[in-house]
Structure formats: structure tokens, C-alpha cells
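Only a single protein chain was left out; the remaining protein chains are all shown in position.
The first chain written gets the first letter, and so on, giving A, B and C; residue counts start at 1 in each chain.
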Amino acid sequence: MAEPLIVVKNLNKSFPGVHALKDIRFDLYPGEVHTLVGENGAGKSTLMKVISGVYQKDSGEILLDGKPVAIPNPKAAQKLGISIIHQELNLMNHLTAAQNIFIGREPKDRTGIFLDERTINKKAQELFGLLKIDIDPRVKIGELTIAKQQMVEIVKALSYDARVLIMDEPTSPLNDAEIEELFGIIRDLRSKGVAIIYISHRMDELFRISDRITVMRDGQYVDTLKVGETNLDHVISLMVGRSIEVTAPQVDLGANRPVMLEVRGLNRGKALKDISFTAKKGEILGFAGLMGAGRTEAARAIFGADPIDSGEIFVNGAKVSIRHPCDAVRHGIGYLSEDRKRFGIAVGMDVETNSAMASMGRFTGFAGFVKRKDIRKAAEDHVAKLSIKTPSLQQKLKFLSGGNQQKVVIAKWLIRNCDILFFDEPTRGIDIGAKQEIYSLLNELADAGKTIIMISSELPEILRLSHRIIVMCEGRITGELSASEATQERIMKLATQRETMVKAAAKQTVKE
Amino acid sequence: MATAATVKTEGAQKDAFTSSQAKQKILAFSSLVILIVGFSLASPNFFQPANLIAIMLATAVNGVLAVGVNFIIITGGIDLSIGTMMTLTAVMSAQAIVNWHLPIWVGLAVAILTGVICGGLSGVMVAKLKLPPFIATLGMNLFTKGLSLIIAHSKPIYFSDYPAYNQISMGSLFTFTEDFQIPNAVLIFFAVAIVSAIILTKTTFGRYTFAIGSNEEAVRLSGIDTDKWKIAVYAFCGAIVGVAGIMIASRLSSAQPALGQGYELDAIAAVVIGGTSMSGGEGTILGTIIGAFIISTLTNGLRILSVPQEWQIVTTGAIIIFAVYLDILRRRK
Amino acid sequence: MATAATVKTEGAQKDAFTSSQAKQKILAFSSLVILIVGFSLASPNFFQPANLIAIMLATAVNGVLAVGVNFIIITGGIDLSIGTMMTLTAVMSAQAIVNWHLPIWVGLAVAILTGVICGGLSGVMVAKLKLPPFIATLGMNLFTKGLSLIIAHSKPIYFSDYPAYNQISMGSLFTFTEDFQIPNAVLIFFAVAIVSAIILTKTTFGRYTFAIGSNEEAVRLSGIDTDKWKIAVYAFCGAIVGVAGIMIASRLSSAQPALGQGYELDAIAAVVIGGTSMSGGEGTILGTIIGAFIISTLTNGLRILSVPQEWQIVTTGAIIIFAVYLDILRRRK
Partner (left out) sequence: QQQLYIPLISKGFQHQFWQAVKQGAEQAAKDYKVTITFEGPESETMVDKQIDMLSAALAKKPAALGFAALDSKAALPLLQKAKAANIPVIAFDSGVDSDIPLTTCATDNVAAAAYAADMMAKLINNEGEVAVIVHDQTSRTGIDRRDGFVNRIKAKYPKIKVVDVQYGAGDHLKSTDLAKAIIQAHPNLKGFFGANEGSAIGVMNGVKEMKKIGKIVVIGYDSGAQQIAAIKAGEMNGAITQNPVGIGYKTVECAVKALKGEKFPKVVDTGFYYYDKTNIDDPKIKAVLYQ
């Protein structure tokens, strides 16, 4: 191999109360994909932020092309040819997709003073075309779903033509087709000699894309492995320090279970068309579909987060009127959002408060006083139960790693103890160990008689957990499969049953 | 095992955390202490019982307003109407007592009720009509200002025949010596502050106040009727403004319908000097009180030193910036 | 195939989008039009050339201030110093011309330079010292207020010997008839608005202004020196404030050192009525101009109708709320 492009030696970084990186080493060669894995809070993002100039190291050395470099700010990193896609979206919601991509590098018109909006849009369109992404460059970022926003982030990072490209969980909001496109791009870049640092919690991706894998644990370097010389189990055991038992796939439930939730004829604009389904007590009902299929919309509509045009909802056989999330929660429905930063947590508040947020009624005592002890007890229990990594219950959520934030949201709904729980992408950004924990948690909840509705874009996850699977496409329910009949192929077929295609097929049969 | 380890470090860190927090709290006073020491050295007339009481009294009305609006600012809102709303509550109280000859306690209830209604209305405009708080409360500012003048016929309403009313602010439950009487207004101020601090930190209402300021949508999606709570916060602030209205009317023995405009900025300034962020989600009552005291101490001290007024203004500006900068440095650590 | 289909619908949506946008823009004027029509029907004296010009003249200074502070509000900041800073720029200009006998153009440059320095200072406090904009500019407010009084010795400085200075605002490049002369102040206002609109929408400076207001951290992570640009925005607003200072001094033929306090609120109100969000990231110059016109038309119209002054205040409050609510309904669609 050639000379390493980046070498990190003995790097240390601390935050108040957290020694996030302890004597980390790391190296990166041109033309390789070097994957970084580790549990939530292992320090992966922190290391990347040090390399890209967002944080300053406390001690240690970073060598670029063999020479020590200082990276005081993101601009310096850019100048050194280091480009990063952050784990959290960093986009300007009020600007268009194209404007976001070219922020700081806007092309000017002939006068050299004014922005050349047409060129910006054209260039962005070209980039989108290259990646086969269907986004109008002129649309405001805030109006896109997070999956599309993530695509814009990726395009932006790519557009820098960097020597080092860091991708911190780029695929967590993407579906399989999009991930495939991304991998195509990554391979392409690798062949051009770009060095890529790749972070992901999706274990299946590791062996498809990486050349080498570095494992981190608790802020420490564990090992670096060549892909050809190791296997998944080994990596996982290095990551979590123990082996992980994989839960067995679900079997069908008896048909005679009582129905907990029934939705009839739900309509909402163009997003939802005639959604009807039932969910039984003790059942995990999977919702599958491609990005933008309307699963989130359906869950939000049932939960009262968005107004509906028509439709009826029955809980435990009784018709209920849900106009506002508080109605839903009152009827025992909880909703764990896919976009935790925007809809799930208050980043400025601490673990304790966030986890009690949905149950404040229960924690309110005499004269409106908060029962602090009870909250603390509940929070403590759930921090332990979900192994949430936090220095204290008073730590603000913004200082937790992404995966741990997600666990706090789960804790919030567990503490609420709802009968019906919507989990929208519950394992997004969660490490493999925690994922297993969440899976067994979902099973436990179902066994305890809760009704779980799980929306997920990871088919293996859907297949493994669901008793029954509902597939959506373009705002409609296109089919329902029992656990025994479900396969990846059948789900994908239903998930791509577009209305236009259905109509065309119908027409053809008529002609015949 | 891993869990045990985490718990252990947690304990250790927690101690470090609380003690540094305690230090932080003490340091929060530093600007104020520097001011007091500075003025005391500069003039022998400053650090006198009578003057300290005068400072406290001068802080009282602004302090109470600041405590009220602090709640709203913590939710991420703002209330520009508190000054003129205070006037309206004072006028309504006077109207009830002087013109309708109702008992004094009814007059007090009327003041607070007026505040609750006006505040609640602002809250409805913000929460239900989705008006920006700036506009809703600017409208309420004009509305209450005009209404005060109309109701009072642009003339003060005097409490001359109700000496007891004056005692609400200026009487003294705690008289130590002839020279050292703490006027009730100051006690009311501290009482409002303490009760508010308890409400803000110990009740569900307070929790929601912070939570809404931190991420309103997340709170709504946790099944909480955020609209209702926002209205409650504005109404609660209105109630506190009603208390301020009673305090000022009783101190002046009259409801002055033309006064009030501009008081909102002083109150908001106290809140922000006290470290509450205008973008919501954080803030303390203690900070607000310190902020209010910094303003009044500064004003009083510069006057005691007989600094010419224009230089007072310049100096106040500079010192406020400096005080807040000190506070920011303290927090950064 | 799928791509082609999407592209098609996209195109269709775009047309619908642009036309609905155009409709939106026209509808933005609706509150103003309703006001104008209403007042015209209510009084024959309202829709008269002289009165319309009076309205435009009354809008000019506030409008220019609003355009300036609009930039800052789009970045998510606020500037409470623009009113008194305007005064300081006027005083400095008068100082240069009347007391130092410098040529008029130097006096104008001095005004704008003063604005840039003061604005830049606020910017440094916000961007570098990380002071909340509210505090930094409140400090600057007091600072400029005091300084104006000190420099002018609390007395107006008159331009009596410089009739040309008065012509800057009150002369008329466009004289149609004796009755129908558009004063230069109005032209300057429109010029400032147009130039600002171009800068805001067509230049890097404008782009960063929006971007910082939308997500400052993201901009910083994109390798942009956000501090520098924020300082630039405050300094730019200062320059515009300097223009306003020249306009008011030339209109009054004097620099009035005590004037200015409270003007910032009017300007900010115009900005917010015009649909700019206080939390940053969005806003238009056109909206701001409409906002400024709504305020001045309302004030003028109610006067023309001889509404008693206290009722004027109440009505203004109600109509402002209503106008903004209309605008919110329009946007929601």
C-alpha cells in the first residue's frame, strides 16, 4: 500500500464529565473505505469532528501526508481536502437544495457581484442526476423528508471533490435502493483514489463496502481488521465485548386475539388514501414500504399530530376522536417519531425531564408539584434497562450520542406505558447491541399485551419482528402479509405497486 | 459489570457537577457585588441602610414584571405589553375601589383578574391564532395603553381616601428601627420571586414552560396540549403583572394612566441580563432578580455619584454589556 | 420511465407554484389596500395627492430603518439601537457640517461611517463576545443615546445656514405639479429599498444573511466565517441607519439629540408585520415596506378621521393584529 493519507496518534478529547476519546489511533490510506464501528457513544462522531475541525483535540497528533497538521476550524479541514457528512443533518431549512449544496462557493454571474442562480441550479441538477436522485434543486430543504435531506447532505459533501470523505451514518434514513446508489458512488470514488471513512450501525453494510474495519469501544481504540480476514461475529464481539444472541423470527399469532386498534378509511390530502387496518393486542404489526410511502404520515395522522380529512379510529372497540396528540395519548396511544431531533426530544433539557415528558400527569402531585423522586426513579430504571450511556440524569440531551438520544425517546414512551405504541424507525442510528436490546424489548412489550406498530425501512428487521406486515406504497395500503408468508421479495413487490402501474395493469387486462 | 462502572462514575461526576454548579451560582452575583463594592468605595452615601432600602424599593416593580415576563421568555416568547398592561391593572383596581366603591380586596382581585384576562388574550393570539408573540403583545400593548387612558379619562385616579391602599406597598411589616424599615413592596417582590421560583422549578407548569421553550413540537407530540399551557403561561405572567400594577398604584397612591410604556423593555433587559436566553428553554428566577438589581443599583449609584445624566446613560450601557459578558465568561467555564 | 413521470409532475407543480407565489405576493398587499380603500371611503380628505405624499414622507425614515434592521432580524438577531444610533449619526453629521464647517458630502459620509462603526461594534459584541443581540444592542442603544446628548450638548444643532442640507430630504427631483411633488426623502427610501432587495436576494452577502438565520452552525460547518458575516450584517444595517439619520436631520433641518428612542420598536414592528420571522431565516424587503406603510397609513388615516387619540391607540393595536393575522391565513393556504 501507499503512504497513509491520515494518521491519528494518541488522540485525547474530553467533554465536561466525559472522556470521549482516550489515546485513539487511526490511519487511512488513499483509495480505501475504512469503516468505523462501535456502540453508541463509543466516540466515533467525536473523532470525526476532531479530524474535520469542528472540535479541537486535547492532546495527540494528526498527520496528513506524513506531516502534522492543525485543523482549527471546518474551513481548514476543507482546505486540506477533508469533507464530512455529519451524523446530524446540518442544512439551512430556509434555503433551497441547490443553495445548500453550494453554500460558501456560490457561482457569480459575469459582473462578479451577483449570484448566478441558474448555474447553481444547473450544477445541482447535474449532481443529482449523477446520483439518480429525484430532487428539484429549487425546493426548500425544510420541505423535504429527512431521507431526501440526507441525500442533499451527501451530494454536498461529494461536491467538494475531497481527498478524504467522512460519512457519519449516511445511510440511516435511506432505503435499500438509495443505499445501493450510494455504494455505487463510494466505489466509484474509491477507484479514483479518494479515501473514505465510513460509519454505520448497519452491520450488513460493513462487509459490502469496507476494506478495513476499526472497532472502538468506550472512547478507546480496540482493533483494526481487514475485511477478508474477519467475520461479522468477530466484529460484533469486539464492539460490544460479548456475543449477541439473535432473536428468533416471529410466528403468527392466534386469530382470536382482541383487536386493540382499528383504523377505517383514513384520508389526508394526497399523502394518505383510504388507510384501513387493525392491530391486535399483543401483536407486533410491521409497516413496510419505500421512503415516502406514507407510513410516517399514517402514524402521525392516527396520533393526531396532523389533521385528517376523513376516517375513523377505534381503540379497544370504541370509536375515539383524536384531534390532537394529547387525545391520542389519553387513549393509550404513543408515537415514537423517526426524526428525534425535531419531534422526539428537547435537546436543551436533561435526560430525566425528557424521559418523563409524556407522563407528567402521573408525576404531578399535590398543587401541581412535580414528584421529582418518582421521575428520578423511573428515569434511573429506564436508563439502566435500556443501558443509556449518560454521565448523569441531569445531562442535557444535546450532549448524548445520537443512539443514546434515541433510547431516551424510547424510555419516554415506556414510562408512559401506552397500550398502543407506534415505533417509527426505532433502531435508526442505534448500535447492534442496542438494536438487539430493542428487539427483545419490543417482544417483551408484545408479550405483556401491548400493541406495537413498527414502521421500519429495514426489511430484515420487519421480517424478524412482525407478527403481521402491512405494506404501503404512495399513501395506500397495498397488501398485508402474515409472518409466515412474508419474504423480502413479496414485500418489495407490494411496496412498489404504484397506482399508475396498477391502473396500467388493469387496463391491459381489460384489453385482453 | 459495565452498568456498575457507569453508575460509579456517575456518582463521582455528580458531586463535581453539583459543587461546580454551586460555585456558578455564587459567581452569578459577581457583577452585582462588584457594582456594590465599587459604589460603596466611591461614595460614603451609597452603602447606607436607607439607600439600600431605596434600591430595593426601586427594584420592586421592575423586578416583579421581570419575574413575570421571564416565564414567557423561557417558553421562547416575548411580551411587550407588560408595562402598559400593568397600567391597565392599576387603573382597573382604582376604578373598582375609588369609583365603584368596592372593598379593597375586590380591587386587588380586579387588578389580578385584569392581568390574567389580558395575558390570556395574548396567549390565545399566540397559541391559537399563531401570531408571532412580538405582534400579539405589541397589539396588546397598544390596546391596554389606549384602554387605560379611556377608562381613566386620561386623568390619574387617586386613592387619597383610601390610605390603607398606600400601605400595601409602603407600609412595613418588618420594622427594625425607625431608619430600617423594609417596605412591603420589597417583601411582595421577594414573595413573588420565591413563589415563582418554586413554580418554575418544582411544578409541572414550570417543567412545561421550559419544555415548550426547548422544543415545542416534541412536547406536543408527547401528548401535551401545548396551546393550553402557553395560554396559561401568558395568563400567569398577566397575574404577576397585576401584582406589579397594585404595587405601583399603591406606591404612588394613584393609578397613572399615562405611565407604563417602556417598563417592558426594562423588565426584559433584567431577564436577559439575568441569563435567560431569548430563544427559550433556559432561565432562572434568581438570575432575573440579579438582573433587575444590577439595573437599579447602577441607576442609583450613578445618581448618588451625581454623574451627569448623559454620562449616566453611556455608563449604564457600558456596564450592562460588561456585566453580561462577565456572566457569559462564567458560564463558558 | 419513473423519472420522466416525476419530472413532468414536477414541472406542472412548478408552474402552479410560481403562479400561486405571484398570487401570494399580490395578496400580501391586501391589508394595505383594505386600509387605503377603507380610509378613502370614510373621508374625502384621505385620498388626496398631498396626503398620500405626507404618508410616504411619514413612512420614509421608519421604512429605511426597517429595511436595515430586517437584515439583522433575518440572521436571527435583533437591533434595539437603531433609533438612537440614527440620532447619533444625525448629530455627527451636523457636528461635521455646522461646527467643523466641513463640506456637506463629508457630513453625509460621517453619518454613514458613524452608523457603520456603531453597527460594526454591535456586530463584534454579538459575533465575537457572544453577547445576546438583545443585550449588545441595548447597550449600544444607551451608548449612542448618551453620546448624542453629550456631543450636541443636549441641544438641537440647526442647519439653518445650510439650506442645501434640507433639500436632501425635502427637495424634489420629481415635481409634477405644485401640489404633487415627491420629496427626495421618499425617493431615497425607495432607492434604499431596491438596493437592499437586490443585495438581499442576489448577492453572497444576502445569501449568508439568510443562511445564518436558518442554521448558523450548519453555515459555520460549511467552512464559512460566520462571525465575519454577522459583523458585516450589523455594520451594513448601521450604514442604512446612517442614511436614515441624514434623512431625518435634513427633514427637520436639525439634529435633535433626544429623538430616536422608541423608533427601533416601530421599525421592528414594520419588519414583523411584513412577515419576517423573529427566529430568522426568512423575510423580504417588499414585506417590510408594506409593513412600514401599514403602520403609517393607519396612523395617518385615523388622524384624518379625527378619531380621539386614545381610541387611535386601541384601534391601531387591533388593526395591526388583524393585518398580521390576515397575512398568516394567506400564507397558510
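Simple rule for what comes next: contacts are C-beta pairs under 8 Å (C-beta built on N, C-alpha and C of every residue); 3 or more make two chains touch, one makes a residue touch a chain.
Here the structure is a predicted model, which is why all the values come from computation and not from measurement.
Within the full complex, the residue among B:Ile198, B:Ala258, B:Leu286 or B:Ala318 touching the omitted chain is B:Ala258. Considering C:Leu35, C:Val61, C:Ile117 or C:Leu147, the position touching the chain not shown turns out to be C:Val61 (whole complex).
From the options B:Ser40, B:Thr201 or B:Thr299, the residue with contact to the chain not on display is B:Thr299. The missing chain, though absent from the display, is touched by one residue of C:Ile248, C:Ala270, C:Ile285 or C:Ile319; that residue is C:Ile248. Although one chain is not displayed, its contacts with chain B can still be listed: residues 43, 45-46, 48, 50-51, 54, 57-58, 61, 149, 154-156, 158, 160, 170, 178, 248, 251-254, 256-259, 261, 296, 299-300, 303-306, 309-310.
Even with one chain removed from view, chain C keeps its contact list with that chain: residues 45-46, 48, 50-51, 54, 57-58, 61, 149, 154-156, 158, 160, 170, 248, 251-254, 256-262, 296, 299-300, 303-304, 306, 308-309.
As a convention for this text, only the chains that are shown with their structure count from here on.
Between chain A and chain B the centroid-to-centroid distance comes to 43 Å (mean Cα coordinates, whole Å).
In whole angstrom, the spacing between the mean C-alpha positions of chain B and chain C is 31. Across the complex, chain B is touched by residues 78, 80, 125, 129-136, 138-143, 145-147, 149-150, 154, 262, 265, 268-269, 272-273, 277-279, 309-318, 320-321, 324-325, 328 of chain C. Those residues of chain B that touch chain A in the shared complex are 2-3, 6, 9-10, 13-14, 16-17, 199, 202-208, 210-211, 213-215, 217-225, 281-282.
If you check the complex, the residues on chain A that touch chain C are 54, 73-75, 77-78, 86, 90-95, 99, 103-104, 106, 108, 113-115, 132, 134, 136, 138, 500.
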